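Following this message is one structure expressed as C-alpha coordinates.
The complex appears here minus one protein chain, its other protein chains still in place.
Chains: A and B, in written order; residue numbering restarts at 1 for each.
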(Lines give C-alpha, C1' and ligand atoms only; values in the text may rest on other atoms or scores of the structure.)
Protein backbone atom coordinates (compact mmCIF):
# COMPACT_ATOMS: atom_id res chain seq x y z
CA UNK A 1 0.00 0.00 0.00
CA UNK A 2 1.13 3.52 -0.78
CA UNK A 3 4.60 2.39 -1.64
CA UNK A 4 7.13 4.54 -3.37
CA UNK A 5 5.60 3.93 -6.76
CA UNK A 6 2.80 6.43 -6.91
CA UNK A 7 1.25 8.41 -9.66
CA UNK A 8 -0.06 11.87 -9.99
CA UNK A 9 -3.80 12.16 -10.30
CA UNK A 10 -3.67 14.88 -12.91
CA UNK A 11 -1.15 13.01 -15.04
CA UNK A 12 -3.60 10.20 -15.63
CA UNK A 13 -1.59 7.62 -13.75
CA UNK A 14 1.58 7.68 -15.86
CA UNK A 15 4.30 6.05 -13.79
CA UNK A 16 6.88 8.40 -12.27
CA UNK A 17 8.96 6.18 -9.97
CA UNK A 18 10.26 7.78 -6.86
CA UNK A 19 8.72 11.10 -7.64
CA UNK A 20 6.47 12.59 -4.98
CA UNK A 21 4.94 15.77 -6.22
CA UNK A 22 2.29 18.18 -5.29
CA UNK A 23 -0.99 17.91 -7.07
CA UNK A 24 -2.49 21.25 -6.35
CA UNK A 25 -1.82 24.62 -4.90
CA UNK A 26 -2.76 23.36 -1.46
CA UNK A 27 -0.30 20.53 -1.65
CA UNK A 28 2.34 23.16 -2.24
CA UNK A 29 1.21 24.79 0.96
CA UNK A 30 1.18 21.28 2.39
CA UNK A 31 -2.18 21.54 4.22
CA UNK A 32 -2.95 18.14 2.74
CA UNK A 33 -1.17 15.53 0.67
CA UNK A 34 -2.69 13.23 -1.92
CA UNK A 35 -1.03 10.05 -3.11
CA UNK A 36 -2.44 7.45 -5.44
CA UNK A 37 -1.14 3.91 -5.31
CA UNK A 38 -0.67 2.70 -8.87
CA UNK A 39 -1.21 -0.92 -8.02
CA UNK A 40 -4.38 -0.60 -6.00
CA UNK A 41 -5.76 2.60 -7.51
CA UNK A 42 -6.47 3.83 -3.98
CA UNK A 43 -5.93 7.51 -3.12
CA UNK A 44 -4.63 8.47 0.31
CA UNK A 45 -5.57 11.93 1.51
CA UNK A 46 -3.36 13.06 4.38
CA UNK A 47 -4.23 15.89 6.76
CA UNK A 48 -1.06 17.94 7.24
CA UNK A 49 -1.71 21.17 9.10
CA UNK A 50 0.56 21.43 12.16
CA UNK A 51 0.37 21.29 15.00
CA UNK A 52 -2.94 19.36 15.39
CA UNK A 53 -4.73 19.40 12.02
CA UNK A 54 -7.30 21.88 13.24
CA UNK A 55 -9.61 22.79 10.36
CA UNK A 56 -9.37 26.42 9.29
CA UNK A 57 -10.98 27.85 6.16
CA UNK A 58 -8.03 27.00 3.95
CA UNK A 59 -7.85 23.38 5.09
CA UNK A 60 -11.60 22.89 4.57
CA UNK A 61 -11.42 24.33 1.05
CA UNK A 62 -8.40 22.15 0.29
CA UNK A 63 -10.06 18.99 1.60
CA UNK A 64 -13.17 19.65 -0.45
CA UNK A 65 -11.08 20.15 -3.60
CA UNK A 66 -9.04 17.00 -2.92
CA UNK A 67 -12.11 14.84 -2.36
CA UNK A 68 -13.74 16.05 -5.58
CA UNK A 69 -10.53 15.49 -7.55
CA UNK A 70 -10.00 12.00 -6.20
CA UNK A 71 -13.61 11.18 -7.07
CA UNK A 72 -13.29 12.59 -10.61
CA UNK A 73 -10.01 10.82 -11.30
CA UNK A 74 -11.70 7.47 -10.85
CA UNK A 75 -9.63 6.32 -7.93
CA UNK A 76 -10.86 2.99 -6.59
CA UNK A 77 -11.14 4.31 -3.07
CA UNK A 78 -10.16 7.09 -0.68
CA UNK A 79 -8.30 6.70 2.61
CA UNK A 80 -8.22 9.67 4.97
CA UNK A 81 -5.34 9.86 7.45
CA UNK A 82 -2.96 12.26 9.20
CA UNK A 83 0.74 13.04 8.90
CA UNK A 84 0.82 13.70 12.63
CA UNK A 85 1.33 10.56 14.73
CA UNK A 86 -0.54 11.92 17.75
CA UNK A 87 -3.50 13.77 16.28
CA UNK A 88 -5.75 12.76 13.40
CA UNK A 89 -7.60 16.07 13.73
CA UNK A 90 -8.43 18.27 16.72
CA UNK A 91 -11.58 19.55 14.96
CA UNK A 92 -12.41 23.06 13.86
CA UNK A 93 -9.82 25.79 14.32
CA UNK A 94 -11.53 27.66 17.15
CA UNK A 95 -9.82 30.89 16.10
CA UNK A 96 -12.21 30.88 13.15
CA UNK A 97 -15.10 31.04 15.62
CA UNK A 98 -13.78 33.49 18.22
CA UNK A 99 -14.53 37.16 17.53
CA UNK A 100 -14.83 36.32 13.86
CA UNK A 101 -14.82 38.52 10.79
CA UNK A 102 -18.36 37.92 9.54
CA UNK A 103 -17.48 37.43 5.88
CA UNK A 104 -14.76 34.93 6.68
CA UNK A 105 -17.00 33.14 9.20
CA UNK A 106 -19.64 32.74 6.51
CA UNK A 107 -17.09 31.38 4.05
CA UNK A 108 -15.68 29.09 6.76
CA UNK A 109 -19.00 27.56 7.71
CA UNK A 110 -20.07 27.20 4.08
CA UNK A 111 -16.79 25.39 3.38
CA UNK A 112 -17.49 23.07 6.33
CA UNK A 113 -20.93 22.21 4.90
CA UNK A 114 -19.55 21.62 1.42
CA UNK A 115 -16.56 19.55 2.52
CA UNK A 116 -18.81 17.35 4.65
CA UNK A 117 -21.27 16.85 1.78
CA UNK A 118 -18.41 15.92 -0.56
CA UNK A 119 -17.01 13.35 1.84
CA UNK A 120 -20.33 11.96 3.07
CA UNK A 121 -21.63 11.48 -0.45
CA UNK A 122 -18.33 10.56 -2.07
CA UNK A 123 -19.16 8.03 -4.79
CA UNK A 124 -16.10 5.82 -4.23
CA UNK A 125 -15.43 3.71 -1.11
CA UNK A 126 -14.03 5.80 1.74
CA UNK A 127 -12.15 4.77 4.89
CA UNK A 128 -10.39 6.55 7.73
CA UNK A 129 -7.05 5.39 9.14
CA UNK A 130 -7.33 7.16 12.48
CA UNK A 131 -3.72 7.35 13.63
CA UNK A 132 -4.25 9.87 16.43
CA UNK A 133 -6.93 11.72 18.39
CA UNK A 134 -10.06 12.46 16.34
CA UNK A 135 -11.91 15.19 18.17
CA UNK A 136 -15.12 17.01 17.20
CA UNK A 137 -14.96 17.59 13.43
CA UNK A 138 -12.05 15.13 13.45
CA UNK A 139 -14.59 12.54 14.60
CA UNK A 140 -17.15 13.79 12.08
CA UNK A 141 -14.65 13.36 9.22
CA UNK A 142 -14.07 9.77 10.34
CA UNK A 143 -17.78 9.05 10.75
CA UNK A 144 -18.48 10.37 7.25
CA UNK A 145 -16.28 7.60 5.82
CA UNK A 146 -17.63 4.11 5.27
CA UNK A 147 -15.03 2.38 7.44
CA UNK A 148 -12.79 3.27 10.36
CA UNK A 149 -9.56 1.73 11.62
CA UNK A 150 -8.03 3.30 14.74
CA UNK A 151 -4.74 3.02 16.55
CA UNK A 152 -4.78 2.22 20.30
CA UNK A 153 -4.29 4.87 22.96
CA UNK A 154 -6.23 7.69 21.34
CA UNK A 155 -9.59 9.42 21.80
CA UNK A 156 -12.47 9.96 19.40
CA UNK A 157 -15.71 11.85 19.91
CA UNK A 158 -17.70 15.07 19.81
CA UNK A 159 -17.18 17.09 23.00
CA UNK A 160 -19.07 20.21 21.96
CA UNK A 161 -21.18 20.47 25.14
CA UNK A 162 -17.94 20.86 27.09
CA UNK A 163 -17.14 24.20 25.57
CA UNK A 164 -20.71 25.35 25.21
CA UNK A 165 -21.32 24.52 21.60
CA UNK A 166 -24.50 22.94 20.23
CA UNK A 167 -23.74 20.66 17.30
CA UNK A 168 -25.68 21.41 14.13
CA UNK A 169 -28.06 18.94 12.51
CA UNK A 170 -25.60 17.50 10.00
CA UNK A 171 -23.18 16.55 12.75
CA UNK A 172 -25.87 14.77 14.76
CA UNK A 173 -26.84 12.92 11.58
CA UNK A 174 -23.25 11.96 10.93
CA UNK A 175 -22.95 10.38 14.39
CA UNK A 176 -26.33 8.66 13.97
CA UNK A 177 -25.21 7.10 10.71
CA UNK A 178 -22.69 5.01 12.67
CA UNK A 179 -23.96 4.60 16.24
CA UNK A 180 -27.31 3.55 17.76
CA UNK A 181 -29.53 6.46 18.77
CA UNK A 182 -29.31 5.66 22.49
CA UNK A 183 -25.52 5.88 22.42
CA UNK A 184 -25.42 9.01 20.23
CA UNK A 185 -27.69 10.99 22.53
CA UNK A 186 -25.71 10.16 25.65
CA UNK A 187 -22.34 10.73 23.96
CA UNK A 188 -23.43 14.09 22.57
CA UNK A 189 -24.89 15.26 25.88
CA UNK A 190 -21.85 14.14 27.88
CA UNK A 191 -19.43 15.45 25.27
CA UNK A 192 -17.94 11.98 25.52
CA UNK A 193 -14.53 11.14 24.09
CA UNK A 194 -14.26 7.39 23.51
CA UNK A 195 -10.97 5.58 23.99
CA UNK A 196 -9.97 3.37 21.07
CA UNK A 197 -11.23 0.35 22.99
CA UNK A 198 -14.57 1.98 23.83
CA UNK A 199 -14.96 3.13 20.25
CA UNK A 200 -14.42 -0.42 19.02
CA UNK A 201 -16.95 -1.76 21.49
CA UNK A 202 -19.77 0.47 20.27
CA UNK A 203 -18.66 0.11 16.63
CA UNK A 204 -17.70 3.76 16.28
CA UNK A 205 -14.58 2.24 14.75
CA UNK A 206 -14.56 -1.07 12.90
CA UNK A 207 -11.06 -2.30 13.64
CA UNK A 208 -7.98 -1.50 15.72
CA UNK A 209 -4.52 -1.61 14.14
CA UNK A 210 -1.13 -1.51 15.81
CA UNK A 211 0.52 0.87 13.36
CA UNK A 212 -0.39 3.42 10.72
CA UNK A 213 0.85 1.04 8.03
CA UNK A 214 -1.44 -1.70 9.31
CA UNK A 215 -4.35 0.75 9.53
CA UNK A 216 -3.82 1.81 5.91
CA UNK A 217 -3.63 -1.85 4.92
CA UNK A 218 -6.93 -2.67 6.65
CA UNK A 219 -8.58 0.34 5.00
CA UNK A 220 -7.34 -0.92 1.63
CA UNK A 221 -8.77 -4.36 2.39
CA UNK A 222 -12.13 -2.77 3.10
CA UNK A 223 -11.98 -0.93 -0.22
CA UNK A 224 -11.10 -4.23 -1.90
CA UNK A 225 -14.32 -5.73 -0.52
CA UNK A 226 -16.15 -3.86 -3.29
CA UNK A 227 -14.11 -5.49 -6.08
CA UNK A 228 -17.00 -7.56 -7.35
CA UNK A 229 -19.54 -4.76 -7.34
CA UNK A 230 -20.36 -2.46 -10.24
CA UNK A 231 -19.04 1.01 -9.31
CA UNK A 232 -21.98 2.94 -10.81
CA UNK A 233 -24.57 0.83 -8.97
CA UNK A 234 -22.54 1.09 -5.76
CA UNK A 235 -22.27 4.87 -6.10
CA UNK A 236 -25.98 5.35 -6.78
CA UNK A 237 -26.96 3.01 -3.94
CA UNK A 238 -24.77 4.97 -1.53
CA UNK A 239 -26.20 8.26 -2.73
CA UNK A 240 -29.80 7.07 -2.37
CA UNK A 241 -29.15 5.46 1.00
CA UNK A 242 -27.57 8.62 2.41
CA UNK A 243 -29.97 11.03 0.69
CA UNK A 244 -32.32 11.50 3.67
CA UNK A 245 -29.31 12.44 5.85
CA UNK A 246 -28.21 15.35 3.65
CA UNK A 247 -31.67 16.59 2.72
CA UNK A 248 -31.89 19.37 5.32
CA UNK A 249 -28.52 20.77 4.30
CA UNK A 250 -29.31 20.57 0.59
CA UNK A 251 -32.87 21.89 0.87
CA UNK A 252 -32.04 24.79 3.13
CA UNK A 253 -28.32 25.63 3.17
CA UNK A 254 -29.03 29.28 3.96
CA UNK A 255 -31.21 28.42 6.93
CA UNK A 256 -28.71 25.93 8.32
CA UNK A 257 -25.91 28.46 7.84
CA UNK A 258 -27.83 31.27 9.52
CA UNK A 259 -28.72 29.08 12.48
CA UNK A 260 -25.09 28.16 13.09
CA UNK A 261 -23.76 31.69 12.60
CA UNK A 262 -26.40 33.12 14.94
CA UNK A 263 -25.34 30.66 17.58
CA UNK A 264 -21.63 31.35 17.12
CA UNK A 265 -22.21 35.11 17.35
CA UNK A 266 -24.14 34.91 20.62
CA UNK A 267 -22.35 36.81 23.39
CA UNK A 268 -22.77 33.87 25.78
CA UNK A 269 -21.08 31.51 23.30
CA UNK A 270 -18.30 33.99 22.58
CA UNK A 271 -17.63 34.42 26.29
CA UNK A 272 -17.52 30.68 26.91
CA UNK A 273 -15.26 30.14 23.92
CA UNK A 274 -12.94 32.92 25.07
CA UNK A 275 -12.58 31.28 28.45
CA UNK A 276 -12.01 27.89 26.85
CA UNK A 277 -9.27 29.31 24.61
CA UNK A 278 -7.59 31.09 27.53
CA UNK A 279 -7.57 27.83 29.52
CA UNK A 280 -6.06 25.97 26.56
CA UNK A 281 -3.29 28.57 26.30
CA UNK A 282 -2.66 28.42 30.05
CA UNK A 283 -2.34 24.62 29.81
CA UNK A 284 0.05 24.95 26.88
CA UNK A 285 2.36 27.09 28.98
CA UNK A 286 2.74 24.40 31.66
CA UNK B 1 -27.39 10.94 48.27
CA UNK B 2 -30.74 12.15 49.50
CA UNK B 3 -29.58 12.29 53.06
CA UNK B 4 -31.48 14.01 55.83
CA UNK B 5 -30.15 17.42 54.89
CA UNK B 6 -32.49 18.51 52.16
CA UNK B 7 -33.89 21.77 51.04
CA UNK B 8 -37.20 22.96 49.81
CA UNK B 9 -37.31 23.88 46.18
CA UNK B 10 -39.50 26.90 46.72
CA UNK B 11 -37.33 28.22 49.49
CA UNK B 12 -34.44 28.59 47.15
CA UNK B 13 -32.29 26.00 48.85
CA UNK B 14 -32.07 27.56 52.27
CA UNK B 15 -31.00 24.81 54.63
CA UNK B 16 -33.66 23.44 56.93
CA UNK B 17 -32.02 20.44 58.60
CA UNK B 18 -34.27 17.53 59.43
CA UNK B 19 -37.30 19.24 58.04
CA UNK B 20 -39.20 17.30 55.41
CA UNK B 21 -42.04 19.36 54.13
CA UNK B 22 -44.50 19.37 51.39
CA UNK B 23 -43.80 21.58 48.44
CA UNK B 24 -47.19 21.73 46.84
CA UNK B 25 -50.79 20.84 47.27
CA UNK B 26 -50.11 17.45 45.76
CA UNK B 27 -47.38 16.74 48.24
CA UNK B 28 -49.94 17.43 50.90
CA UNK B 29 -52.08 14.78 49.29
CA UNK B 30 -48.86 12.79 48.99
CA UNK B 31 -49.34 11.67 45.36
CA UNK B 32 -45.67 12.52 44.88
CA UNK B 33 -42.76 13.67 47.01
CA UNK B 34 -39.91 15.94 45.96
CA UNK B 35 -36.63 16.12 47.81
CA UNK B 36 -33.54 18.05 46.83
CA UNK B 37 -30.15 16.96 48.11
CA UNK B 38 -28.28 20.07 49.17
CA UNK B 39 -24.88 18.59 48.51
CA UNK B 40 -25.47 17.22 45.04
CA UNK B 41 -28.24 19.56 43.94
CA UNK B 42 -30.15 16.54 42.64
CA UNK B 43 -33.95 16.40 43.02
CA UNK B 44 -35.65 13.09 43.70
CA UNK B 45 -39.25 12.83 42.54
CA UNK B 46 -41.03 9.93 44.22
CA UNK B 47 -44.27 8.39 42.94
CA UNK B 48 -46.49 7.85 45.96
CA UNK B 49 -50.01 6.85 45.00
CA UNK B 50 -50.96 3.58 46.71
CA UNK B 51 -51.41 0.84 46.05
CA UNK B 52 -49.50 0.60 42.73
CA UNK B 53 -48.76 4.15 41.54
CA UNK B 54 -51.34 3.94 38.76
CA UNK B 55 -51.54 7.30 37.01
CA UNK B 56 -54.86 9.05 37.40
CA UNK B 57 -55.54 12.64 36.33
CA UNK B 58 -54.36 14.10 39.63
CA UNK B 59 -51.07 12.19 39.63
CA UNK B 60 -50.32 13.22 36.03
CA UNK B 61 -50.99 16.89 36.80
CA UNK B 62 -48.85 16.65 39.91
CA UNK B 63 -45.95 14.99 38.08
CA UNK B 64 -46.05 17.62 35.35
CA UNK B 65 -45.99 20.41 37.94
CA UNK B 66 -43.12 18.76 39.85
CA UNK B 67 -41.00 18.27 36.74
CA UNK B 68 -41.45 21.89 35.69
CA UNK B 69 -40.63 23.15 39.19
CA UNK B 70 -37.51 21.02 39.49
CA UNK B 71 -36.40 22.29 36.08
CA UNK B 72 -37.04 25.93 37.00
CA UNK B 73 -35.28 25.67 40.33
CA UNK B 74 -32.02 24.83 38.61
CA UNK B 75 -31.61 21.42 40.18
CA UNK B 76 -28.60 19.62 38.75
CA UNK B 77 -30.62 16.56 37.88
CA UNK B 78 -33.87 14.67 38.44
CA UNK B 79 -34.25 11.12 39.69
CA UNK B 80 -37.65 9.45 39.34
CA UNK B 81 -38.46 6.64 41.75
CA UNK B 82 -41.27 5.07 43.78
CA UNK B 83 -42.12 4.91 47.48
CA UNK B 84 -43.54 1.43 46.93
CA UNK B 85 -40.94 -1.35 47.10
CA UNK B 86 -42.82 -3.65 44.73
CA UNK B 87 -44.22 -1.33 42.05
CA UNK B 88 -42.54 1.60 40.33
CA UNK B 89 -45.76 2.29 38.43
CA UNK B 90 -48.48 0.02 37.10
CA UNK B 91 -49.24 2.50 34.30
CA UNK B 92 -52.41 4.44 33.65
CA UNK B 93 -55.28 4.16 36.10
CA UNK B 94 -57.63 2.13 33.92
CA UNK B 95 -60.63 3.53 35.78
CA UNK B 96 -59.91 6.78 33.93
CA UNK B 97 -60.48 4.91 30.64
CA UNK B 98 -63.45 2.72 31.51
CA UNK B 99 -66.85 4.29 30.84
CA UNK B 100 -65.24 7.69 31.21
CA UNK B 101 -66.75 11.10 31.73
CA UNK B 102 -65.76 12.77 28.47
CA UNK B 103 -64.55 16.05 29.96
CA UNK B 104 -62.39 14.28 32.52
CA UNK B 105 -61.09 11.85 29.89
CA UNK B 106 -60.02 14.79 27.74
CA UNK B 107 -58.28 16.45 30.67
CA UNK B 108 -56.69 13.13 31.62
CA UNK B 109 -55.24 12.44 28.17
CA UNK B 110 -54.08 16.03 27.75
CA UNK B 111 -52.30 15.78 31.10
CA UNK B 112 -50.63 12.55 29.92
CA UNK B 113 -49.35 14.31 26.79
CA UNK B 114 -48.10 17.30 28.75
CA UNK B 115 -46.44 15.31 31.51
CA UNK B 116 -44.63 13.16 28.94
CA UNK B 117 -43.44 16.24 27.01
CA UNK B 118 -42.16 17.82 30.24
CA UNK B 119 -40.21 14.73 31.23
CA UNK B 120 -38.98 13.79 27.74
CA UNK B 121 -37.72 17.30 27.07
CA UNK B 122 -36.62 18.13 30.61
CA UNK B 123 -33.55 20.32 30.26
CA UNK B 124 -31.64 18.83 33.19
CA UNK B 125 -30.25 15.26 33.33
CA UNK B 126 -32.96 12.70 34.21
CA UNK B 127 -32.66 9.15 35.51
CA UNK B 128 -35.09 6.51 36.75
CA UNK B 129 -34.38 4.34 39.81
CA UNK B 130 -36.81 1.54 38.95
CA UNK B 131 -37.38 -0.10 42.32
CA UNK B 132 -40.40 -2.19 41.29
CA UNK B 133 -42.51 -3.22 38.32
CA UNK B 134 -42.68 -0.58 35.58
CA UNK B 135 -45.65 -1.46 33.45
CA UNK B 136 -47.08 0.40 30.41
CA UNK B 137 -46.88 4.12 31.23
CA UNK B 138 -44.58 3.09 34.11
CA UNK B 139 -42.19 1.87 31.43
CA UNK B 140 -42.78 4.98 29.33
CA UNK B 141 -41.87 7.23 32.28
CA UNK B 142 -38.62 5.29 32.67
CA UNK B 143 -37.85 5.37 28.95
CA UNK B 144 -38.38 9.13 28.86
CA UNK B 145 -35.48 9.55 31.28
CA UNK B 146 -31.88 9.56 30.06
CA UNK B 147 -30.76 6.67 32.26
CA UNK B 148 -32.33 3.68 33.96
CA UNK B 149 -31.22 1.60 36.95
CA UNK B 150 -33.47 -1.32 37.92
CA UNK B 151 -33.73 -3.68 40.85
CA UNK B 152 -33.72 -7.45 40.16
CA UNK B 153 -36.86 -9.53 40.17
CA UNK B 154 -39.21 -7.06 38.52
CA UNK B 155 -40.87 -6.56 35.13
CA UNK B 156 -40.79 -3.67 32.70
CA UNK B 157 -42.60 -3.21 29.39
CA UNK B 158 -45.65 -2.10 27.44
CA UNK B 159 -48.30 -4.83 27.40
CA UNK B 160 -51.06 -2.86 25.68
CA UNK B 161 -51.88 -5.51 23.05
CA UNK B 162 -52.81 -7.86 25.90
CA UNK B 163 -55.79 -5.78 26.92
CA UNK B 164 -56.69 -4.62 23.46
CA UNK B 165 -55.11 -1.23 23.50
CA UNK B 166 -53.14 0.31 20.61
CA UNK B 167 -50.33 2.53 21.88
CA UNK B 168 -50.30 6.07 20.51
CA UNK B 169 -47.44 7.49 18.46
CA UNK B 170 -45.62 9.18 21.33
CA UNK B 171 -45.38 5.92 23.25
CA UNK B 172 -43.94 4.05 20.25
CA UNK B 173 -41.43 6.88 19.86
CA UNK B 174 -40.51 6.71 23.51
CA UNK B 175 -39.71 2.99 23.23
CA UNK B 176 -37.79 3.58 19.97
CA UNK B 177 -35.63 6.21 21.66
CA UNK B 178 -34.11 3.46 23.81
CA UNK B 179 -34.40 0.14 21.95
CA UNK B 180 -33.55 -1.00 18.40
CA UNK B 181 -36.50 -1.00 16.02
CA UNK B 182 -36.53 -4.78 15.60
CA UNK B 183 -36.88 -5.29 19.35
CA UNK B 184 -39.49 -2.53 19.80
CA UNK B 185 -41.80 -3.95 17.15
CA UNK B 186 -41.74 -7.44 18.58
CA UNK B 187 -42.08 -6.25 22.18
CA UNK B 188 -45.03 -4.01 21.33
CA UNK B 189 -46.81 -6.72 19.32
CA UNK B 190 -46.26 -9.39 21.97
CA UNK B 191 -47.09 -7.00 24.79
CA UNK B 192 -43.81 -8.22 26.24
CA UNK B 193 -42.82 -7.58 29.85
CA UNK B 194 -39.04 -7.85 30.23
CA UNK B 195 -37.52 -9.26 33.41
CA UNK B 196 -34.79 -7.08 34.91
CA UNK B 197 -32.18 -9.38 33.36
CA UNK B 198 -33.81 -9.29 29.91
CA UNK B 199 -34.17 -5.51 30.14
CA UNK B 200 -30.46 -5.19 30.90
CA UNK B 201 -29.56 -7.44 28.00
CA UNK B 202 -31.38 -5.31 25.41
CA UNK B 203 -30.32 -2.06 27.15
CA UNK B 204 -33.85 -1.12 28.11
CA UNK B 205 -32.16 -0.48 31.46
CA UNK B 206 -28.55 0.59 31.81
CA UNK B 207 -27.64 -0.97 35.13
CA UNK B 208 -28.98 -3.30 37.80
CA UNK B 209 -28.69 -2.37 41.49
CA UNK B 210 -29.27 -4.52 44.53
CA UNK B 211 -31.15 -1.93 46.57
CA UNK B 212 -33.07 1.28 46.12
CA UNK B 213 -30.21 3.17 47.82
CA UNK B 214 -27.72 1.73 45.34
CA UNK B 215 -30.03 2.53 42.42
CA UNK B 216 -30.35 6.14 43.57
CA UNK B 217 -26.58 6.30 43.94
CA UNK B 218 -25.97 5.00 40.40
CA UNK B 219 -28.51 7.50 39.04
CA UNK B 220 -26.65 10.28 40.85
CA UNK B 221 -23.37 9.06 39.34
CA UNK B 222 -24.94 9.28 35.89
CA UNK B 223 -26.05 12.83 36.60
CA UNK B 224 -22.51 13.61 37.76
CA UNK B 225 -21.19 12.52 34.37
CA UNK B 226 -22.39 15.89 33.05
CA UNK B 227 -20.30 17.87 35.53
CA UNK B 228 -17.90 19.15 32.90
CA UNK B 229 -20.54 20.16 30.39
CA UNK B 230 -22.14 23.57 30.08
CA UNK B 231 -25.77 23.20 31.20
CA UNK B 232 -27.21 25.52 28.54
CA UNK B 233 -25.44 23.74 25.69
CA UNK B 234 -26.43 20.37 27.13
CA UNK B 235 -30.07 21.45 27.44
CA UNK B 236 -30.25 22.81 23.89
CA UNK B 237 -28.52 19.74 22.45
CA UNK B 238 -31.03 17.48 24.20
CA UNK B 239 -33.93 19.57 22.98
CA UNK B 240 -32.69 19.56 19.38
CA UNK B 241 -31.85 15.86 19.46
CA UNK B 242 -35.30 14.93 20.74
CA UNK B 243 -37.19 17.48 18.66
CA UNK B 244 -38.17 15.10 15.83
CA UNK B 245 -39.67 12.72 18.42
CA UNK B 246 -42.08 15.27 19.86
CA UNK B 247 -42.97 17.01 16.61
CA UNK B 248 -46.20 15.13 15.94
CA UNK B 249 -47.50 15.84 19.43
CA UNK B 250 -46.49 19.51 19.28
CA UNK B 251 -47.69 20.11 15.72
CA UNK B 252 -51.04 18.41 16.13
CA UNK B 253 -52.00 17.95 19.78
CA UNK B 254 -55.72 18.10 18.94
CA UNK B 255 -55.42 15.39 16.28
CA UNK B 256 -53.38 13.11 18.54
CA UNK B 257 -55.86 13.66 21.36
CA UNK B 258 -58.88 12.97 19.16
CA UNK B 259 -57.33 9.78 17.79
CA UNK B 260 -56.69 8.41 21.27
CA UNK B 261 -60.10 9.42 22.64
CA UNK B 262 -61.88 7.91 19.63
CA UNK B 263 -60.08 4.65 20.23
CA UNK B 264 -60.80 4.64 23.95
CA UNK B 265 -64.49 5.32 23.34
CA UNK B 266 -64.92 2.45 20.87
CA UNK B 267 -67.44 -0.12 22.17
CA UNK B 268 -65.03 -2.97 21.35
CA UNK B 269 -62.28 -1.39 23.45
CA UNK B 270 -64.67 -0.62 26.31
CA UNK B 271 -65.90 -4.22 26.31
CA UNK B 272 -62.38 -5.62 26.31
CA UNK B 273 -61.32 -3.25 29.07
CA UNK B 274 -64.38 -4.13 31.14
CA UNK B 275 -63.52 -7.81 30.94
CA UNK B 276 -59.88 -7.08 31.78
CA UNK B 277 -60.90 -5.10 34.85
CA UNK B 278 -63.35 -7.80 35.98
CA UNK B 279 -60.57 -10.41 35.67
CA UNK B 280 -58.22 -8.22 37.70
CA UNK B 281 -60.80 -7.89 40.44
CA UNK B 282 -61.48 -11.64 40.41
CA UNK B 283 -57.73 -12.26 40.82
CA UNK B 284 -57.53 -9.79 43.67
CA UNK B 285 -60.17 -11.76 45.57
CA UNK B 286 -58.11 -14.94 45.47
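Keep this in mind: a residue touches a chain if its C-beta (ideal position, glycine included) is under 8 Å from a C-beta of that chain, and two chains touch if they have at least 3 such contacts.
The structure presented is a predicted model; accordingly, all values stated were derived computationally and were not measured.
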| item | value |
| --- | --- |
| Sole contact to the chain not displayed, among B:147, B:165, B:194 or B:226 | B:165 |
| Sole contact to the chain not displayed, among A:95, A:211, A:225 or A:247 | A:225 |
| Subunit B residues that touch the omitted chain in the full complex | 160-167, 169, 172, 180-182, 184-186, 188-191, 268, 272 |
| Touch residues of subunit A, complete complex, unshown partner | 125, 146, 176-180, 203, 225-226, 228-230, 232-234, 236-238, 240-242 |
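Definition applied: only the chains that are shown with their structure count from here on.
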| item | value |
| --- | --- |
| Whole-Å separation of chain centres (CA-atom averages), subunit A against subunit B | 40 |
